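The structure appears below as structure tokens.
As you look at this complex, bear in mind that one protein chain is not there, while each of the others sits in place.
Letters A, B and C mark the chains in the order given here, with residues in each chain numbered from 1 onward.
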Amino acid sequence: MSAPTLPPGAVLAPAPANGTPKGARTARVAVLGASGYAGQEFVRLSLTHPGVTLTALVSREFAGRSAAGLLPGLDARAVKLPDPIAPEALAALWAAGGFDTLVSALPHGALAELLAEQPALASAELRVLDLSQDHRAGEAGYVYGLPEAFRAQLAGATHVANPGCYPTAAALALLPAAEAGWLAGPVTISALSGISGAGRAPALRTSFVELDGGAAIYRAGESHAHVPEMARTLARLTGAAPEVAFVPQMAPMARGIVLTASVALAEPVAPDDAHALYEQRYAGEWFVRVLAPGEWPETRAVRASNRCDVAVTTVHGGRTLIATAALDNLVKGAAGQAMQNLNLMLGWPESWGLPVHGNPW
Amino acid sequence: MSAPTLPPGAVLAPAPANGTPKGARTARVAVLGASGYAGQEFVRLSLTHPGVTLTALVSREFAGRSAAGLLPGLDARAVKLPDPIAPEALAALWAAGGFDTLVSALPHGALAELLAEQPALASAELRVLDLSQDHRAGEAGYVYGLPEAFRAQLAGATHVANPGCYPTAAALALLPAAEAGWLAGPVTISALSGISGAGRAPALRTSFVELDGGAAIYRAGESHAHVPEMARTLARLTGAAPEVAFVPQMAPMARGIVLTASVALAEPVAPDDAHALYEQRYAGEWFVRVLAPGEWPETRAVRASNRCDVAVTTVHGGRTLIATAALDNLVKGAAGQAMQNLNLMLGWPESWGLPVHGNPW
Amino acid sequence: MSAPTLPPGAVLAPAPANGTPKGARTARVAVLGASGYAGQEFVRLSLTHPGVTLTALVSREFAGRSAAGLLPGLDARAVKLPDPIAPEALAALWAAGGFDTLVSALPHGALAELLAEQPALASAELRVLDLSQDHRAGEAGYVYGLPEAFRAQLAGATHVANPGCYPTAAALALLPAAEAGWLAGPVTISALSGISGAGRAPALRTSFVELDGGAAIYRAGESHAHVPEMARTLARLTGAAPEVAFVPQMAPMARGIVLTASVALAEPVAPDDAHALYEQRYAGEWFVRVLAPGEWPETRAVRASNRCDVAVTTVHGGRTLIATAALDNLVKGAAGQAMQNLNLMLGWPESWGLPVHGNPW
Partner (left out) sequence: MSAPTLPPGAVLAPAPANGTPKGARTARVAVLGASGYAGQEFVRLSLTHPGVTLTALVSREFAGRSAAGLLPGLDARAVKLPDPIAPEALAALWAAGGFDTLVSALPHGALAELLAEQPALASAELRVLDLSQDHRAGEAGYVYGLPEAFRAQLAGATHVANPGCYPTAAALALLPAAEAGWLAGPVTISALSGISGAGRAPALRTSFVELDGGAAIYRAGESHAHVPEMARTLARLTGAAPEVAFVPQMAPMARGIVLTASVALAEPVAPDDAHALYEQRYAGEWFVRVLAPGEWPETRAVRASNRCDVAVTTVHGGRTLIATAALDNLVKGAAGQAMQNLNLMLGWPESWGLPVHGNPW
């Protein structure tokens, strides 16, 4: 592993500090969809975040039951969580000042339904972080929450659309080359994901017996819902509108994404020059690590962390870029990035509450 | 799943028949490296093959011990296997007429060493199937054992080099397009493999704890040992010399490969036309199945079978081919293909002893 | 591994022979619940059975669709299966002479419902093999289908209740000691099972993410549905009514059961004497293998086979028996044992269509 040190000007705080910051604002957060994998992960991260107070866990399934059942592994003796409430109770809680931030880990489309049913929640005063794909094209003034690309717009934003797991990996794999104007052709991306990426609703296709011991390609080509999001981000980085094809695959593991992007280069580039560009671009990023030449991303190294590992080379005589990335789809690909965005929205150190080390087993 | 029926002219026999063929020759086979994963698999397949008699299991580790320990799961009450012998004993056995066919599942380089030490084995009379990469470039007159491409040369051949697991998947994914002259640019291949592909010798990198629950890219670019073999096969199919880049990945499963190849096309091709080409080309192939449009390969479907599932589409306005394949690296990627080659060498029905159905769990 | 040879008088046929037996009757079988894990496995075993013809696959979910979707991995080009039909169509098919044997892999209670709705099926002419627990106490004249204990009653039987997976392992672990009158106290059984034992209906508790990487005890004590069945079989073997406690566990694997039973002995027994009793009792059994002292059962060795591996010792100064067993819950614990029973019902060699070797990976 390369061991780049953060440059002198890096503004990020170190990993979660011991000691609550004096005078820090506190976010009073309601989590929608708290029993799903991303929702649970956000709750877990919140437990060690110095500025986040969970004031509502919203789950239709667990409403009226104890929070203990909602988060497997949590020891209810050691943490006091609010009892889960039904989505219908949210507007009243808002009116009563029960929360100031809404983190929605609902399936696509469900937040809009909720807001339609409870219009009081559509308040400009309410800070909203939406993990679904509903606002990722900038609908309703939402900022696209990829800090490494759009940090300035996120500082102080009140409505943020959290990127998808695959699009985060794709964007971080290609960002330096895209910004540098190197890309000169359509992009082909293949990736493999752990099963938690398919959500927690029971289905035959996510049953243990159907998946253990095997891997599968699914929805390959240009039909996966994440393709437009990938293309949109690349368009913003390059100023052009690249074509994107995508071959997603399911691997028999709970978490993690490994992604490979290949694209023709405008001019031949030596592998070392590609590496140097990436090192330079990501030098100040706490949550992106560029691997040394000859090292390649693996999901284990970033498991349960908010870090994305990136490695790059060129092939075909330098005319094709191979850019790779690994991240934890539930952390940097979902709940962790949401927390990173929340830190930016509130002016907190970007790393608060977020592990940078991976826990490989 | 599509259900293509074999065309009227298909010459292949049905899957393993009940009933030993009258008057068939019998191959008396010595298996070198019988305790490795590919060697074991060849022994298992031999148990139901109507023409193969195992006369020697060669394993330095198990020599002098019982065959029972060599093949986990085998019930020694139900099958009579010869006791394992040391490699040093092979020449004497050959001199005594103990075998007529040598199937070598030794690591790369080891067969050459053995032949150097026991020159009597370098006989033109001895039928040899080498599963290592030593003879895959045609060294010493070996025929490259990819039946779907080079069937005519395999009929009656005495020395055959069995293809690698990744190269078999790559070749079958690209063969129809390559033969049709469609390929017009460098090829980028990504694939993921189960762990048995790394062999059976104990190593930290193949230990359970190091692998369970994660996936990793390794040796990406142009450095993997299989890259020249992939390029060589494509060169024979196209008449040109394509550049190949390769991104291999390890997934936490014992068996199986899923592979994706992307390459620029000479002329834009509609997805349905690509599919039609593949269906037509593979119509008579017992061990290649072309999936219906919208279906994609998975390792479970071909687990423990000699079948390779293939699916194809085009993207980027028809200018890029996406060709995918799944196979079992120990069967169609190793021992099964060796058996298929042996069937061809001896003029037997190509499907003898070889499962075409996968056993998904 | 010990290598006991079958005694001279062993009447069992060798493992699946090449060559269809001359003049053998053919069973024309309808499979109820063909899309579940046990149903699928029975269909797979039928494909190589010389006497079984599948004439109906009954599945509410797959009725009207092709058989290809019902059996993942099957290559529809290579096998002709009847198209799935709905349960409602069964009586008409019976009236038309469409089948003579009904193998029911429906959930508990469902076969009775079906028979109530279609009374014509309740014919004494119809051979029935019920894999559910509905008839395991001998209801409606059903014979309990544990061949190793009740072979004589199974020969020629028309209605057979197939034992449960855990009860089969428990019975085979304890049978020799129970028959010998050695047991002198309550029995405590712990076992771990692969996830296919929980059936194929999607549920959160059988989802991949909820299970991968962990193990759990469930329904421990005396409440598991299999406890009465275990006690009943022991009662038949001993003439007494032993108390049974059971601690089942789920392990993150698709198939397999490993079971440990402990029970006080009437008189102290040396480990070697316990082993000798088991060897002697099981000497003629094709599908039970007694492991050598110091070897212990593992699910890998019996994976996809109909064999049960058994090992035994005594502890606590010879006063406690430790009896262990491993089997594949879908084969010897379900579909394979059903086939074994069908072989007995029809007077065929007991081993027809049934693998005795395990396929460990």
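Heads up, the rule we're going with is that a residue touches a chain if its C-beta (ideal position, glycine included) is under 8 Å from a C-beta of that chain, and two chains touch if they have at least 3 such contacts.
Quantities reported herein were computed from a predicted structural model and do not represent experimental measurements.
Of the listed residues C:120, C:266 or C:315, the one in contact with the hidden chain in the full complex is C:315. Residue C:190 is the one among C:26, C:55, C:118 or C:190 that touches the chain not shown.
Checked against the full complex, the candidates C:47, C:63, C:235 or C:251 give a single residue touching the omitted chain, namely C:251. Contact with the omitted chain, checked across B:195, B:237 or B:342, is made by B:195.
Along subunit B, the points of touch with the absent chain fall at residues 37, 194-196, 200, 202-204, 206-213, 252-254. Although one chain is hidden here, its contacts on subunit C can still be listed: residues 186, 188, 190, 192, 209-210, 212-222, 243, 245, 247, 249, 251-256, 258, 260, 262, 271, 296-300, 303, 311, 313, 315-317, 319-320, 322, 324, 326, 360-361.
By the touch rule set out above, subunit A reaches the unshown chain at residues 1, 3-6, 14-15, 17-20, 37, 44, 47, 50, 66, 68-69, 72-79, 196, 212-213, 254-255, 286, 289, 300-305, 307, 356-361.
Here is the rule we go by: only the chains that are shown with their structure count from here on.
A summary of chain positions shows that the Cα centroid lying nearest the centre of all protein Cα atoms is that of chain B. Among the remaining chains, A is positioned farthest from subunit C, on the basis of C-alpha centroids. Between subunit A and subunit C the centroid-to-centroid distance comes to 47 Å (mean Cα coordinates, whole Å). In terms of their C-alpha centroids, the spacing between subunit B and subunit C amounts to 35 Å. Multi-chain contact residues of subunit C, defined as those touching 2 or more other chains: 37, 72, 196, 212-213, 254.
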